[in-house]
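In this view, the complex is presented without one of its protein chains, the others remaining in place.
We call the chains A, B and C, going by the order they appear; numbering starts again at 1 in every chain.
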Amino acid sequence: MTGDQNVLRVRDLRVHYGTGRGDIIAVNGVSFDVRAGETLGLVGESGSGKSTTAMALLRLVSPPGRIVGGTVMLHGEDLLAADERTLRRRRWSEVSLIPQGSMNSLNPVLRVGDQIVDVIRTHEGRARGAALTERVTGLLETVGLPPRVMRLYPHELSGGMKQRACIAMAIALSPSLIIADEPTSALDVVVQRVVARTLMEVKDRLNSSMILIGHDMALQAHLVDRIAVMYAGNIVEIGPVAEIFRDPRHPYTRHLIASVPSIHRRKPIVPSELRFPDHGRGTLLSRGRQMSSRRRPVDLYEVSPGHFAARADDETWAVTEEDPTHA
Amino acid sequence: MRGLTWGYVARRLGMYVFTLWLSATIMFFIPRLSGDPVEGMVARITMQSGHVAGGEELIAAWRERFGLDDPLFVQYLTYLRNMLTFDFGYSLANFPTEVNSLIGRAVPWTLGLLTVATVLSFVLGTVIGALLAWRRTPRLLRVLMPLSLTFTAIPFYILGILLIYLFVFTLRLFPVSGGYRSGLTPDAFDPAFVNSVIQHGTLPALSIVVASMGVWALGMRGMMITVEGEDYLTLANAKGLRPGRILFQYQIRNAMLPQVTALVLGLGGLVGGTVLVEYLFGYPGTGALLYQAITNADFTLIQGIVFILILTTVTAVLIIDLVYPLLDPRITYERR
Amino acid sequence: MPEPLLAVRGATKVYGKRQNAVTALRDVDLTIADGAASITTIAGESGSGKTTLADAILGFTGLTSGSITYRGRDLAGLSRRGRLEYRREVQAIFQDPFGVYNPFYRMRHIFDVAVRRFDLAPDKRAAQRLVDEALAVVGLRADEVLDKHPHQLSGGQRQRMMMARAYLLKPRLIVADEPVSMVDASVRAMILDIMLRLRDEHGISFLYITHDLSTAYQIGDDICILYRGEIVERGETRAVIDAPQHEYSKLLIGSIPVPDPEVVWDLDAPVSLTGESARTP
Partner (left out) sequence: MDPTLTRIAEAEIEAEEAGARPASPWRNRKLVAGAVIVGVILVSTFIGGLVWDTTLARAATSPLNLPPFWVDGGSMDHPLGTENSGRDMLALIVVGSPTTLRVGLIVALISMLVGVVLGFLAGYLGGAVDAVIRILSDTAMTIPTLAIMIVIAAYIPEMNATTMALIIAVFAWAGPTRMIRAQVLSMREQGYVRMARLSAVSDTEIMFREMLPNLLPYLAASFIGGMSGGILAAVGLEALGLGPQRVPTLGMIVSQAIEGSAILRGMWWWWGFPAIILMVIFIGLFLIAIGLDEIANPRLRGART
């Protein structure tokens, strides 16, 4: 991987969730790059740490979670080490966020237009009224919303419209990276397709990079260039999407792909669960020993150029029929 | 039309009229429940002060004055008409002074004190509550502020007594009672008079403010913390907005909404407390007048004051409710 | 001709009055045969009326017009005893595997209540045997789950407990209202597998209510596609999904992404049927 092409370089990112009895490892030393113009899919099931990773990139992990280490280099600048002011400037103008569940992501007491204007004013200073209106209208048009949406309040929009308003807001400053956290998971399939199309269109238009977080492998198959599969805070496999689907190496990746039902092929249902005791969900580090007992990140080996996977010959990756329960 | 809709206004007005009618009706029937209202009242005073001068004549005069010998519904209709036209008749204890003129003199004082104290305590309490929950608040403030909230638990009246003891009796910083120094003529443009009003009003206002501020502060703090967990606040942070903008437009604006509801529900209590504080400080408002009316068994005066107090509160609530949709655009959609 | 297990005829449900009226269901007919157990899918998007239909069948809401009969007897005219029997024979599992458990009680509570209300066992030991058996069917062990509080279990365990509870009553029909839409892929497979086993090994029919056609494709026998309160297409699941006839069915099926990057997902296909509009008064 050549460094110059990378918009984002994440190294050894660690996030812990503090509890009274010690820390839960949410993100266990994750490393990955996002190249210019590409869409990276970050997939995993609930508790895999994919959303936490995304929020950590923006330094938005909220208590009881906290970032305990790593670097997030955006265009060569470490966001985790940046001071508040710099961080605030980089947010949105460089990295924007399309949140999970846009239902509650818009401020209910501000008009949609004002919430978009907010980012423009904050990052670009005062703008003239008419030009500003035109710009917001243009943004809304880009995502297929009529200009009048500008003057509406969030509760007056349907779910799909809200999500599109969030997309319009995310592209307002032409950021080089857009983080989309399950942008369509709350939508009906037909609306999901429309929103997915909008998302890809605006991304292409801006030529920005995108991290698309999701759990739906089918959706990922069509929308991303590369996929990173997360399990229990680790990236266990990462590579070009076609490669991953054609030749999944890690048992967890195989399991994820296999468990997606298809409408074209009826296949037997294989109920299975993976158990990875050493990095299982809710692993607790005992209090006071958080730092010393850090777990080593999972080692990845190169399957083929650009396709990496964790060694899975370890017995702990056996497929079992048990449901993982947290201790 | 967003914000205020006619349906919402009509519903609120309906509630307003209904509340007034219900309170007026309760006040009409209460005295008549226990038989003869006049005798009950006189009996009470006799109990208290041992003897009422000219008790018999008083009862007879009352009966005539209030048409107590008419059929009940005639009395009721007359009563409603009188209430509607603010015709409360003559004060029984200060005949031939009209109840209206007594109340008229007292109401501006009460309204003034109540408004100043309510606005002050609401604003201060809300700001303190917001600061308590804000991450950037200096540590010192965070430690000191909760202490002041302890006063919340103490009723206005008791706090007023403490203030009198401390500032009037011990430190002699403030005048004992009344609304202004005796000898001055009420004149809003006379600096001496205004100064005196402020001096006399400080302690009563202080006891209301200090005692009620904490309620708003606690409520605000709770709401700020709740809002902090909301997705739109995370997004506001992701947007790189300035902390001040996030605090005011995203966090406080949303946390304020339940505060306003709390204000609506708390106004009745504030009015009640103000009445007691006024009585305690001998303030020339409705509180002192009400106490006087009770000790004098001034039937008409009590009725008049209580009706005006209710009217004031309910009207204030109506105004807040009509403003509310402007703060929260969702409100008029609630009943869909 | 034998009586069907469940028959819904002309079911119509209107919420609200006059100008605010919203028709959630319009003249819906549905039959589940009494013979061999089957899985009948009701598929539709939010607002299609599928949950209203489930609620009506479960007796949580009444119909504006139409009837629901269970083995020839109209639900509306059931005696107290008849209703209890219906409750026992027609059970349900729901979408949210957390909210269905009362946070005040331990997991055991939902079994205790069912045993008590339906008088399933003469004594505690017999009851425990029944519960153990039901848990075994869904692959859980009593000592691992019964004395825990709901928040101490994983989503998959909670969802399976709900299925065990339904199984405990030995019902003829289970209304499964979006049972897999809030769980992870791995749990989803487990739940679908249990549904199949209950159908094949225990003769329990399902009314599978979902927005997810691909899972229906995997396990469903018959399917009804519901659109704005009306059934627009029905038939054998694979026949309908492989060759949809109605415009809406085509749109719905065309919108589903296929888990294969080689297959082109036509993002630009028309979406005329779902004209989204702002919800302004």
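Just so it is clear, a residue touches a chain if its C-beta (ideal position, glycine included) is under 8 Å from a C-beta of that chain, and two chains touch if they have at least 3 such contacts.
Keep in mind that what you see is a predicted model, and the values were worked out from it rather than measured.
J.: For the chain left out of this view, which of B:M220, B:L235 or B:L276 touches it?
T.: B:L276
J.: Of B:S91, B:Q249 or B:Q303, which one is in contact with the hidden chain?
T.: Selected residue, touching the omitted chain: B:Q303.
J.: Out of C:A36, C:V113 or C:A239, which residue would touch the omitted chain in the full complex?
T.: Answering carefully, the residue with contact to the hidden chain is C:V113.
J.: Which of C:A92, C:A176, C:I194 or C:I253 touches the chain that is not shown?
T.: Of all options in C:A92, C:A176, C:I194 or C:I253, contact with the hidden chain holds for C:A92.
J.: Return the single residue from B:A93, B:V264 or B:I331 that touches the missing chain.
T.: B:V264
J.: By the contact criterion defined above, which parts of chain C meet the unshown chain? Give residue numbers in ascending order.
T.: Where chain C meets the chain not shown: residues 58-60, 83-84, 87-88, 91-92, 94, 96, 98-105, 110, 113-114, 117-118, 149, 151-152, 162, 165.
J.: Footprint of the hidden chain on chain B, which residues?
T.: Residues of chain B in touch with the missing chain: 15, 18-19, 22-23, 26-27, 30-31, 34, 37, 40-41, 43-44, 47-48, 132-133, 142, 145-146, 150, 152-155, 157-158, 161-162, 164-165, 168-169, 176, 218, 221-222, 225-226, 228-229, 264-265, 267-269, 271-273, 275-276, 279-280, 290-291, 294-295, 297, 302-303, 305-306, 309-310, 313-314, 317.
Please note the rule applied: only the chains that are shown with their structure count from here on.
J.: Averaging over Cα atoms per chain, report the distance between chain A and chain C in Å.
T.: Here chain A and chain C have centroids separated by 32 Å.
J.: So how far apart, in whole Å, are chain B and chain C when each is placed at the average of its C-alpha atoms?
T.: 55
J.: Averaging only over C-alpha atoms, locate the centres of chain A and chain B and give their separation in whole Å.
T.: Once rounded, the distance between the two centres reads 53 Å.
J.: Any chance you could list the residues of chain A touching two or more other chains?
T.: Only 156 qualify.
J.: Hunt down the residues of chain C that sit against at least two other chains at once, touch-wise.
T.: Residues of chain C touching two or more partner chains: there are none.
J.: In the complex formed with chain C, which residues of chain A make contact?
T.: Interface residues on the chain A side: 45-46, 148-149, 152, 156-158, 160-161, 188-194, 196-197, 200, 215-219, 221-222, 241-242, 245, 255-257, 259-264, 266-267, 269-274, 321, 323-326.
J.: Taking the complex as given, what residues does chain A use to touch chain B?
T.: Where chain A meets chain B, its residues are 55, 58, 60, 62, 87-93, 96-97, 99-101, 103-110, 118-119, 122-123, 153, 155-156, 169.
J.: Mind pulling up the chain C residues that touch chain A in the complex?
T.: Chain C reaches chain A through residues 45-46, 139, 144, 153-157, 160, 184-190, 192-194, 196, 211-215, 217-219, 238, 241, 251-253, 255-263, 265, 267-269, 271, 273-274, 276-280.
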